[in-house]
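With one protein chain held back, the other chains of the complex are shown just where they sit.
Every chain is named by a letter (A, B and C) in the order it is written, and numbering of its residues begins at 1.
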Amino acid sequence: MREITLSQAVNEALAEEMRRDPSVFILGEDVAEAGTPFKVLSGLVQEFGKDRVIDTPISEPGFMGLAVGAAMTGARPVVDIMFGDFLFLIMDQLCNQAAKTHYMSGGKLNVPLVVRTNLGATRRSAAQHSQSLQALVAHIPGLKVALPSSAYEAKGLLKTAIRDNNPVVIFEDKLMYQDKAPVPEEEYLIPFGQANIKREGRDITLIATSSMVQVAMKAAEALASSGISAEVIDPRTIVPLDEATLLASVKKTSRAIVIDEGHQSYGVTAEIASRLNEKAFYYLDAPVLRMGAMDVPVPFSPVLEDLTVPTPDRVAEAARRLCAGEMIHAA
Amino acid sequence: MREITLSQAVNEALAEEMRRDPSVFILGEDVAEAGTPFKVLSGLVQEFGKDRVIDTPISEPGFMGLAVGAAMTGARPVVDIMFGDFLFLIMDQLCNQAAKTHYMSGGKLNVPLVVRTNLGATRRSAAQHSQSLQALVAHIPGLKVALPSSAYEAKGLLKTAIRDNNPVVIFEDKLMYQDKAPVPEEEYLIPFGQANIKREGRDITLIATSSMVQVAMKAAEALASSGISAEVIDPRTIVPLDEATLLASVKKTSRAIVIDEGHQSYGVTAEIASRLNEKAFYYLDAPVLRMGAMDVPVPFSPVLEDLTVPTPDRVAEAARRLCAGEMIHAA
Amino acid sequence: MTSMKATPEPQADRSNAERYLRMYRQMVRIRTFEEQANQLYLTARMPGLTHMYSGEEAVAVGICEALTDTDRITSTHRGHGHCVAKGAEFRSMFCELLGKAEGYCRGKGGSMHIADQSHGNLGANAIVGGSMGIATGSALRAKLFGQDDVTVCFFGDGATAQGLLYEVMNMAALWKLPVIYACENNGYSEYTKTAEIAAGSLTARAEAFGIEAFRVDGQDVLAVNELAERLVARARRGEGPFFIELETYRYHGHHVGDINRDYYRSKEEETLWKTERDPIIRMRAWLVEQGIAAEAEIEAMNAQIRKDAEDAVAYAEAAPYPDPSEVDMHVFTDVLHATRIGA
Partner (left out) sequence: MTSMKATPEPQADRSNAERYLRMYRQMVRIRTFEEQANQLYLTARMPGLTHMYSGEEAVAVGICEALTDTDRITSTHRGHGHCVAKGAEFRSMFCELLGKAEGYCRGKGGSMHIADQSHGNLGANAIVGGSMGIATGSALRAKLFGQDDVTVCFFGDGATAQGLLYEVMNMAALWKLPVIYACENNGYSEYTKTAEIAAGSLTARAEAFGIEAFRVDGQDVLAVNELAERLVARARRGEGPFFIELETYRYHGHHVGDINRDYYRSKEEETLWKTERDPIIRMRAWLVEQGIAAEAEIEAMNAQIRKDAEDAVAYAEAAPYPDPSEVDMHVFTDVLHATRIGA
């Protein structure tokens, strides 16, 4: 199968959906000629024109608000939030308006929009350009949240997001834009709420999102050479969450680590670990471990920044200790 | 001991700290003559004048930003966010600026400010005036988060918050403003990171925050009459979190339910439950249960709204089943 | 800024008699709706609080009279007037205020979120300024889709302090969107006078973004309507956006529970507005004077409206609450019950 970059995959998803449905349009900063600073959207304005690939002023709350209104009245905006950190600017429009409109109107109004943004540290971009804020939006009922882990998922999930009649937030890993993966030429969609078993295993389940799927896969390879068979699962969407697949795996392996690049405390790993504990408790041989980003703002200095995110080594190390029964905490 | 309302307790805390330290001032909508819509600040403008009890325009991001700048240059602002739901409007200033400034400046700049806001549903205020958003701010490193559960805590925690050199978000339960509790005449502070064992018990630990402490206490009473001895613990601050006290209790009782009025998914209960599972796993006889608000926007209709929050009955019922060993989930 | 002085006694245009009467009737319907709502509150039959529009009827009615059902509006926390003026029925409105299943939002929204999709009311909003983006986005959709509908964004003087307004006015001006920003300046935001929270000039702010701005007497339904008709027509032709500041007054407190308000505004001031500038009294006198309606006809119309409102209240009080199972419906469009396993 041909291989394309995550950036190309996103670009294709948008182009295909915009061709299919004239109500889809893109709204964001420097999305047209510049194709975004990451060049992810290059070429779209040439095909679809400035009316459907709209450069906005630097007004994140404002254009997010516009997207809500356009969506409520029949359009399907795809909002480009240049860095995930800027989600903080649109929280009111996203969480108080978009997320709640369908419910508050008793099902009469829909808000079919997509917020495309990114996550991921270790790009030396410091505290305001490196956050992975998926936990915040996942906490708000009414929003769906997708976390593609490769070009393949990026395309399939984005196409699904665009066709969804609810507000969806999709986080791309900004460090992965140039990473290639096999992506079929033919059209495909990836349904929400279906986890992907990336690698089968017997001894431990590594549940990893987005950027952390690669980390988990590398850890699993390392573990294989120590004779530990790790299953790696990518939930792909955290709202809705495919509990069934996660539970089945953990019931089989009896051990799990949940890995996500958001801050660990009050983050995504807590929710997933809690559900496993609640619903597979009697199958567990050891506590479900969590590995999130360190609970510090992301530091600029490379020597510090690299310490803040889970790495294959640290995941493998934790898995080994878990399998060896070494995680009994003292009082 | 005298009893005063939570509203009076907050008022006293502010008055005492403003008398003690001239750099403390209040900033918010209708805080002066009106004393806020909840009348919590009545009388303060008379004592401290309009320069220290400042009515702002309806510009939450703006006056939150002003507070950050004032705090960075030597003042100690107390920001009044009328409804917790409006936190969404100040997230950028709170989470990208206030929370990160000390770290980003390598410890050179401080942001000693307090955001006073509220939480709590069942006031028939619908989806945009009823949220309990503590999980969102607890996820952001650099913010401390306090959840007073009575007039006593409201006063002691707020005074501590004002003296803290970090940004602190304190959530009052808006339904509790008129509830009375014993509050000493003498000055006292409640240190952050010290949980309060509200009631001792042997069989199960109920960890409850803010509005849910009363719910847990009522559940504990009901359980006592069924012969189940429940320990009730109020963490009082969720950042920092007094893990030690929670763990000690759970190791003793072997069972726990965590109760918080925020949405359950990706919420506060997930973090606390995860920590207990991680660090007390081998002491647990049953999974740690979580009871948060239902994962729906808060509905207006009373018949629906009342279904969305944990109640003493539902907590007691869950505790009974947990103690009876009935929580083994089927695949 | 263009100040619209209402010609004090305009001559009626006979061919418009029906429209004049409709505007009068709609104003009375709003006032009557709210009298009933206030009663429901005072007798503790309504859950929660509500914000009364009474006194400001000419604003909503004068503007909505210029709109069709395909035109959209966004409303505010003080939304009953916009809702009625845009065509809503009493029954579904009272049902919503009481949290009943037959309410416009199946009881899930209540007074602060009432919306009426069928008449183009995109909804009240409990976030002050929260609908400014929505209105502008609706106008962007109209432009992108080549549709000729116009969107009116209602908001208060207090809401002009929200930065969102300037962000969306900038985009509306850059892209010439068919949106009209209707600022209901009732002199107060909650318990604070406008002068204390608004520096400079509201219309100048719009003009600084290149938006034509107008000020009009919001108690004169004819003047409001005359201006609205003109601007709606121009917006339809792509000459928008526009900004209107409407000078008006709310008769009640900020919300129904705001009873003792001497500390922020005087009884005299309230009385003056109610007696000298009431939009309904003024319109009624004009209708009679111009020979468009006789006193008796007007009395009959008022009585009928009162009866409709009372009937609707009775209906709503007897109507069923939503079934408990609705609590987790409508979270997502494609999930029947959001909290059931597998969701």
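Definition applied: a contact is a pair of C-beta atoms (placed from the backbone, for glycine too) under 8 Å apart; a residue touches a chain by one contact, two chains touch by 3 or more.
It should be emphasised that the depicted structure is a prediction, and the values quoted were computed from it without experimental measurement.
Every visible chain touched by the undisplayed chain in the complete complex is listed here: A, B, C. Contact with the omitted chain, checked across B:68, B:176, B:195 or B:258, is made by B:68. Per the touch definition above, the residue from C:167, C:220 or C:326 contacting the chain not shown is C:167. Contact between subunit C and the absent chain runs through residues 161-167, 169-170, 173-174, 196-201, 204-205, 207-211. On the side of subunit B, touch with the chain left out of the figure occurs at residues 23, 25, 51-52, 56-57, 59, 61-75, 77, 92-93, 96-97, 101-110, 141-142, 144, 164-166, 240, 243-244. Looking at subunit A, the residues touching the absent chain are 29-30, 33-34, 37, 55-59, 61-62, 85-86, 89, 123-129, 294-297, 299-304, 307-308.
Going forward, only the chains that are shown with their structure count from here on.
The chain with its CA mean position farthest from that of subunit B is C.
Subunit B and subunit C have Cα centroids separated by 36 Å. Note on chain placement: the centre of subunit A and the centre of subunit C lie 40 Å apart, centres being C-alpha means. Once the centre of each chain is set as its mean CA position, subunit A and subunit B turn out to be 29 Å apart.
Listed for subunit B are residues 85-86, 89, 126-128, 295-297, 299, each touching two or more other chains.
Chain contacts: subunit C has residues 105-109, 113, 125, 127, 130, 163, 331, 338 touching two or more partner chains.
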